[in-house]
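Contents: one structure, followed by commentary.
One protein chain is absent from this view; the other protein chains keep their places.
Chain IDs A, B and C follow the sequence of writing; residue 1 opens each chain.
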Amino acid sequence: MKIVKPVYYGDYLQLPKLLNSQAPESAKYGDAAHDETLFIIIHQTYELWFKQILHELDSVRNLMEKPFVPSTDLSIINARLERVTTIQQLLVDQIQIMETMTTIDFMEFRDYLVPASGFQSLQFRLIEATLGIKPHHRMEVEKQFFTSRLKPEDRHILDQAETKISVFELIETWLSRMPFSQFENFDFWGEYSAAVKKMLDQDFKIISMNPILDDKSRAMELKNLETTKITFNTLLDTNLFDAHKSQGKVRLSQKAMLSAVFIYLYRDYPALQMPFRILNNLVEIDEKFTTWRYRHSIMVQRILGSKIGTGGSSGHEYLKSTTERNRVFLDFFNLATFLLPREITPPLPANLINQLDIVYDSTKGKIL
Amino acid sequence: MKIVKPVYYGDYLQLPKLLNSQAPESAKYGDAAHDETLFIIIHQTYELWFKQILHELDSVRNLMEKPFVPSTDLSIINARLERVTTIQQLLVDQIQIMETMTTIDFMEFRDYLVPASGFQSLQFRLIEATLGIKPHHRMEVEKQFFTSRLKPEDRHILDQAETKISVFELIETWLSRMPFSQFENFDFWGEYSAAVKKMLDQDFKIISMNPILDDKSRAMELKNLETTKITFNTLLDTNLFDAHKSQGKVRLSQKAMLSAVFIYLYRDYPALQMPFRILNNLVEIDEKFTTWRYRHSIMVQRILGSKIGTGGSSGHEYLKSTTERNRVFLDFFNLATFLLPREITPPLPANLINQLDIVYDSTKGKIL
Amino acid sequence: MKIVKPVYYGDYLQLPKLLNSQAPESAKYGDAAHDETLFIIIHQTYELWFKQILHELDSVRNLMEKPFVPSTDLSIINARLERVTTIQQLLVDQIQIMETMTTIDFMEFRDYLVPASGFQSLQFRLIEATLGIKPHHRMEVEKQFFTSRLKPEDRHILDQAETKISVFELIETWLSRMPFSQFENFDFWGEYSAAVKKMLDQDFKIISMNPILDDKSRAMELKNLETTKITFNTLLDTNLFDAHKSQGKVRLSQKAMLSAVFIYLYRDYPALQMPFRILNNLVEIDEKFTTWRYRHSIMVQRILGSKIGTGGSSGHEYLKSTTERNRVFLDFFNLATFLLPREITPPLPANLINQLDIVYDSTKGKIL
Partner (left out) sequence: MKIVKPVYYGDYLQLPKLLNSQAPESAKYGDAAHDETLFIIIHQTYELWFKQILHELDSVRNLMEKPFVPSTDLSIINARLERVTTIQQLLVDQIQIMETMTTIDFMEFRDYLVPASGFQSLQFRLIEATLGIKPHHRMEVEKQFFTSRLKPEDRHILDQAETKISVFELIETWLSRMPFSQFENFDFWGEYSAAVKKMLDQDFKIISMNPILDDKSRAMELKNLETTKITFNTLLDTNLFDAHKSQGKVRLSQKAMLSAVFIYLYRDYPALQMPFRILNNLVEIDEKFTTWRYRHSIMVQRILGSKIGTGGSSGHEYLKSTTERNRVFLDFFNLATFLLPREITPPLPANLINQLDIVYDSTKGKIL
């Protein structure tokens, strides 16, 4: 039996320390601004949640780093990724609290904070690095900022983090190890390719016969269709795919990509449920950060107008430019492109179904 | 190829009909109240969503009614149940729109609506019946209301619906068919029972040695522990369980209950992921309706105070009394009681794990 | 010009201290539980937000304590109360993060935390005291808990706080100072009383003539109506009101209550907009804490079932019992009872309107 020392709530949470960590700069100049406390506390809660997100992502990385990932671990990975997205939703909602601060209230202490800036959040950069942002993915302005504005010790920690294997790389390896890019005795991708042809031919007819399209619109639609055709060709042709990848249009290897497409197509089988949810949760993590950046940039513009931020730069423009950047799992986000209607999706052979399926029901022969 | 007739947005949605279905009563008396339109539209959107919820629950019922439910259907069932909870969340949030109507605004048309009442929503009653509310679960006041206030044709439809098999019954049957309440060559429930004993002994020691409990509190805690012990005994003893059931303290059969406990304990195995999510989603459906009733009752009190509602009765009190009522899946909600810490949860034998598990990884022998 | 010392983000937020304040108990016993970090961080963010709420409520108290509250201060008070409700909404939403922790995950470290408990949050008790909860409003179990489970220094701080004037008392005094409970040369409350009579007579006729009510229901409705009549009498009769108050059925003085009713009735005049919003925001603060308690109690039951909590007691039952307790501004919540339809609300005399109104428009004589 565990004999444990009694624990007191306030000591356990280290509240004396925690609740004495708010020192408004304005007060130091004899000019205490009421709202600076909010400004500090809101950023502190962000940092606490960033610590929690890192805790989850690090554990996911550890679980994925094993040469073989048992299925019960997939379940844990999903639970933790879903926790991350739940926290991210709170981070988005939290912006509403910041919006209770008016421009005039902010002006009362803004000048005391120069040149501090949210850019300098080391933990946020570590989250990006853990997910899979490498230095070469970053905009020039970000890289310069890290050099000029992060403390050397913080920059060092970030540099270290960027050399470690990322969640993206681990997921890619895991997908590549899956046996879905090529099957024995079953030309799945050949059948898939035939189904795609069928679907695109159908689209071609719809566009051609659409009574309401004028010639110009029809031509445009047909051009779009041609692009879609090329997209599918690129997926299935190794040379085209690799060229695409070397241009930075896709991050995943073709092997990993094909596994991902297969998982998305046959996600309803028990064996693919958890892999599907992992990919989906990673997309959700990207999306939530994108939404957060978007809402954040609107909030900054609403409070600052075209004024300069505390970091001495016009934050809104930068923020806006990064809204759509730094998405790690864009390849999964775009998977919808490669899906097919159920009726033309290639049926799987019985022995493969047998591997993907589980029978739960005692009325069938196989127990479970 | 499909040759289809061109479709126009407004015709497809039958907008001319839909957008001409708002006829404020106040206007008929030459006394048009601005906010009555809101009152109508908010209730109409509720009814549209109720139709959608019924559409989903009916399809779940159809899928579960088959003598054997294939695992890919479980995936579809989960998706549809999750859609129901997503809709329910919107129904809760929608109350905020109703709250933009003030008491004074409502008073402008309230008297024209007598004796209409939200009680009379047939579809809401059909949802309850489809989930598993039978006449004997209802409060007396509800039953009287149905007799006196529903139109005969509506009452007839509800009567019919109550005789059909419910989602609750189908889930119970499905759980009972599972092979988890008794295993060949493996006394799982004996081992579980031993683990429970270990856990409760530990709790006993914690209470006994807790330095901060005075005698009175300690006695109370030990009494609580005794109750917990009885709860476990009841789960495992068929006679006790059946007595419990006949008193209405539990709805599930013991066999179904044991399957549910097993699923909750070993949910991380791929074979149990989807069954676990089904149970969890059903709890969530109950919870969301409970939250909706709670928020609704607060809103009514805030707008009406102690005034009478349009149905001629003081709605708030009734609503409050049903907040915690009409929960169909309470047995699943209470499953937390029967869970064990990981360290003492009985390990499963290899052949059973083999059935519950799936190997995804080509580095292991078994493909997938 | 201000010459300020450059500020670094991490130093400003005291991150080295803040991010080193998470020391899981489980790790101290060589048995680190992954989810304990979440448990710590979620409670720490709660405490940071409690500090912010106290910061706002204290400032509101300071502003209201002045013998005369200028109208521009009312605007600030409203902004700060609305910030409190925005924060409270986040606290409610934050429960979803806690719900990502399963029973089994919680069991891994629960025993190490005995007998710590959320009851011991000093700041939460200070918020209650600042709003207006005095010792005699508390349930016996709470009072005992404070004596036996709070550290002496924390109990002392709470004792001190309970002797200070509360927001409730300041609001009551402010309302009592308003000239709305009695007017010179205008028998407002007499006219109000006549309007009430008219309204209740109308309700009587509606109930009497309602074709669908059977005798039993009609009798019940008429009894409800009688109760409503008594409620109005109590509002307007000083002796009845004081008796009501001495029974604890109302907290406000009659004078303050009448001012509140007047404000609610004529809120559309500019002079009453801000007072109305203050009362409304205080109701919202109560509501949000009630919702938080409700959601919190459901969450605890879902995670713990009927198990004991870390404080050694079955938390769910206590939490449930307090859901509807500790509401400070219930009298404002119930104001809907005293409102009237616009058509029978007494019109105000021109000189009074002149005081309540502001003319913004240069097309009228009075500038503004």
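One rule holds in what follows: a residue touches a chain if its C-beta (ideal position, glycine included) is under 8 Å from a C-beta of that chain, and two chains touch if they have at least 3 such contacts.
As the structure is a prediction and not an experimental result, all values here were calculated from the model.
Checked against the full complex, the one of A:S148, A:N185 or A:N239 touching the unshown chain is A:S148. The chain not displayed touches chain B at residues 2, 4, 6-10, 12-15, 17-19, 21-23, 25, 29, 34, 37-38, 40-41, 43-45, 47-49, 51-52, 55, 59, 79, 82-83, 86-87, 89-90, 93-94, 96-97, 100, 102, 111-123, 151, 154.
Counting the whole complex, the residues of chain A in touch with the unshown chain are 103-104, 107-108, 111, 114-115, 148-149, 202-203, 206-207, 210, 212-214, 217, 220-221, 224-225, 227-228, 231, 265, 283, 287, 290-291, 294-295, 298, 301-308, 312-314, 333-343, 345.
Residues of chain C that touch the chain left out of view are 1-3, 6, 67-72, 74-76, 174, 177-179, 202, 205, 209-212, 267-271, 273-275, 355-364, 366-368.
Operating definition for what follows: only the chains that are shown with their structure count from here on.
Two chains share more touching C-beta pairs than any other pair, namely A-C. Farthest from chain C in terms of Cα centroid separation is A.
In chain A, the residues that reach two or more other chains under the touch definition are 2, 6.
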